[in-house]
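The complex appears here minus one protein chain, its other protein chains still in place.
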Amino acid sequence: MPVVVQQAAFDPGQVVSDFMATASGVGAIVTFCGVVRGDAGLTAMDIEHYPGMTERAIAAMIEKATRRWNLTGAHVIHRYGRLEVGEPIMMVATASTHRAAAFEAAEFLMDYLKSRAPFWKKETGSDGESWVAAKDDDEAALNRW
Amino acid sequence: MPVVVQQAAFDPGQVVSDFMATASGVGAIVTFCGVVRGDAGLTAMDIEHYPGMTERAIAAMIEKATRRWNLTGAHVIHRYGRLEVGEPIMMVATASTHRAAAFEAAEFLMDYLKSRAPFWKKETGSDGESWVAAKDDDEAALNRW
Amino acid sequence: MITVLYFAWVRERIGLPREDVETSAVTVADLVAELSAREDRYAVAFSDIAALRVAVDQSLTTFDAPLAGVREVAFFPPMTGG
Partner (left out) sequence: MITVLYFAWVRERIGLPREDVETSAVTVADLVAELSAREDRYAVAFSDIAALRVAVDQSLTTFDAPLAGVREVAFFPPMTGG
């Protein structure tokens, strides 16, 4: 199951092990893991999402990446709900025969997840709560694909 | 210890877990894992290296990447000796506050490991043994850095 | 009847996550105009359309998208996943 959207915490090492077990015989595996950063006084993060659309949107991204880079495997796990500083938020894993393809596909998936998967982050810090604003850089990053 | 050169097999999931434990509070972690591919009749791979220089060369690459991308952590593990098809050969992990830096640094380290770390691969296949020839593509990949 | 969903600060400003709406709106923009005319909280949430994104039947689209045969419309700010 290449798309997992869940509230529960996950273990990145276990995700890597499980992914590699399914991607056997493949030359290159790239993973990305995003973690809640504790800078600027942030104490927690709440992630809202759009059940149903989230899974569909991510599955479509994976399908696109798989075709374009001829991937032999791809996996996305993304949490929602409340996360504490230091907790893994999400992870992307790609497998291909060649390293350039695995790297590019992972970056493509990250760029799309940032701006085209229906997640919204709210940060809780020393000065209360606030919705994270989308970054121009993240939108611009889509132009390279 | 950011550089590990060993004959023994390693567990990529464990490497990720250990790396993330040291990189706590960081936003973005990228890993690359290379695995022995079983295509073209390959049955095993023998990796020779230059003890002493290998560790020095990799440490220098990590230092360069850490400065250039302001990494909060970087780790390289690389095996030598005989490896069977499907076994992990090596792994790179990078940690940064931003995903672009973590991705770029991991690609930089991979490109340098391919062509500037003293490892030599010999493949055993259906038609005997042969040393793997360096690829022009791999040499050219260094030009982007 | 169309199910309308609100997420993130759109949800907070309107004060509810979803509602069923009887409408004869032809496009998403028509629906936004109808909702905005209802009450101030809608008018405020929809005051700057450029700051919003819309999905129709769980696919991202634009505000001129037609609503014929549509079951679900969702309004939300730009996404911040990953």
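In order of appearance the chains are A, B and C, and numbering begins at 1 in each one.
Following the convention adopted for this analysis, a contact is a pair of C-beta atoms (placed from the backbone, for glycine too) under 8 Å apart; a residue touches a chain by one contact, two chains touch by 3 or more.
If you're wondering where the values come from, they're calculated on a predicted model, not measured in any experiment.
Of the chains displayed, those contacted by the omitted chain across the entire assembly are B. From the options B:Val15, B:Ile29, B:Leu71 or B:Met90, the residue with contact to the chain not on display is B:Met90. Where chain B meets the chain that is not shown, the touching residues are 34, 48-50, 52-53, 56-57, 78, 89-90, 110, 113-122, 131-134, 139.
Convention: only the chains that are shown with their structure count from here on.
Relative to the centroid of every protein C-alpha atom shown, the closest chain centre, again from C-alpha atoms, is found for A. Relative to chain C, the chain whose mean Cα position lies farthest away is B. Per-chain CA centroids place chain A at a distance of 26 Å from chain C. In this assembly, the C-alpha centroid of chain B lies 48 Å from the C-alpha centroid of chain C. Of all residues in chain A, those touching 2 or more other chains are 34, 110, listed in ascending order.
Those residues of chain C in touch with two or more other chains are numbered 82.
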